[in-house]
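Just one protein chain is left out here, and the rest sit where they should.
The chains carry the letters A and B, assigned in the order they are written, with residues numbered from 1 in each.
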Amino acid sequence: MHRFANPTRFVALARAVQPWAMTIALATLFAGLWFGLLASPPDYQQGETVRIMYVHVPAAWMAMFCYTGMAGASAVALVWKHAVAHVTARATAPIGAAFTFLALVTGSLWGKPMWGTWWVWDARLTSVLILFFLYLGYMALENAFDDRARGQRAAAILAIVGAVNVPIIKFSVDWWNTLHQPASVVRLDGPSIHPSMLTPLILMAVGYTAFYIWVLCLRVRADINMSKVRALKLRNA
Amino acid sequence: MNDYFNMGGYAAFVWPAFALSFGVLATLLVASLKSLRASEQALLDAGAKTETPQ
Partner (left out) sequence: MKPKHQRLALLGLGVLVLGAAAALVLTAFEDNLVFFHSPTELATKEVSPQQRLRIGGLVQDGSLVKSGSDVRFVVTDGAHSINVAYRGLLPDLFREGQGIVAEGTFQNGTFTAREVLAKHDENYMPPEVVDALKKSGEWQRSGGK
């Protein structure tokens, strides 16, 4: 890990990973759309609305995955003072926020016809909304200080503190009775979802993950470029 | 064909969910690509060599 703490090596890694992530993302997202919209059956209860699950569930997974990554990178940045860890966390925040937003909105679009409401304040939905605000807070805090280092440190601390929310989201459906249904795929006794519906779900999940890595590479490279620009300007000034 | 787009009466929920998901992700991708291009240009303007790995 420390080998990649060097920004030049980190950029080289991002450049090497990027085309692979792009290829996998485009291929799996296309296949996921095909299976999700055309080559899968309606559900015995939800009918065609089950298809919303194929964009909703992976978005919700990525919302938690990105946050875990952001908090982990922030912890590394605070302890080992690696600049690239801050860069990774900062580049992850808007991607995670986008996934959280999509999870909330697509869930709402499913909830209206199926539950009978756009929104309820149950433990699952509320904790995901808090996750969205944590992302926004992180991004705001990053930019709130004239001193970049202070902003980074404050945002990193917020990210770590907010990590408490991630297990609460995951287990909220088990700990409390919520309107939201319990887990279907990640459970001890195996998925309670038919293979014909698991296929598009897994394809979309792989596609979203690869998409995250692809965009992360782009943003990390842009971020490191800009810090080089600042260093050059400082030297020339 | 119309039957398909009707999504069993749930067209108003299924299609926006997909359109929004791919719309938001595409916007994020385009914005990230643009900021990378802009950063490469800024680096050139600042008089440095591009981020070529050794």
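Going forward, a contact is a pair of C-beta atoms (placed from the backbone, for glycine too) under 8 Å apart; a residue touches a chain by one contact, two chains touch by 3 or more.
Fair warning: this is a prediction, and the values are worked out from it, not measured in the lab.
Trainee: So which shown chains sit in contact with the chain we cannot see?
Mentor: A
Trainee: Any idea which of A:115, A:132 or A:145 touches the chain not displayed?
Mentor: Answering carefully, the residue with contact to the hidden chain is A:115.
Trainee: If you put the missing chain back, which residues of subunit A would it touch?
Mentor: 41-47, 50, 53, 75, 78-81, 113-117, 120, 122-123, 160-161, 163-164, 168, 175-179, 181-184, 187, 192-194, 196-197
Definition applied: only the chains that are shown with their structure count from here on.
Trainee: As a quick test, compute the distance in whole Å between the mean CA positions of subunit A and subunit B.
Mentor: Distance between chain centres, rounded to whole Å: 15 Å.
Trainee: Could you pull out which subunit B residues touch subunit A in their complex?
Mentor: Residues of subunit B touching subunit A: 7-10, 13-14, 16-18, 20-21, 24-25, 28-29, 32-33, 35-36, 38-40, 42-43, 46-48, 51, 53-54.
Trainee: Could you list, by residue number, the parts of subunit A that touch subunit B in their complex?
Mentor: Those in contact with subunit B are residues 8, 11-12, 15, 33, 37, 42, 47-49, 51-52, 55-56, 59, 94-95, 98, 101-102, 105-106, 109-110, 112-113, 211, 214-215, 218-219, 221-226, 228-229, 232-233, 236.
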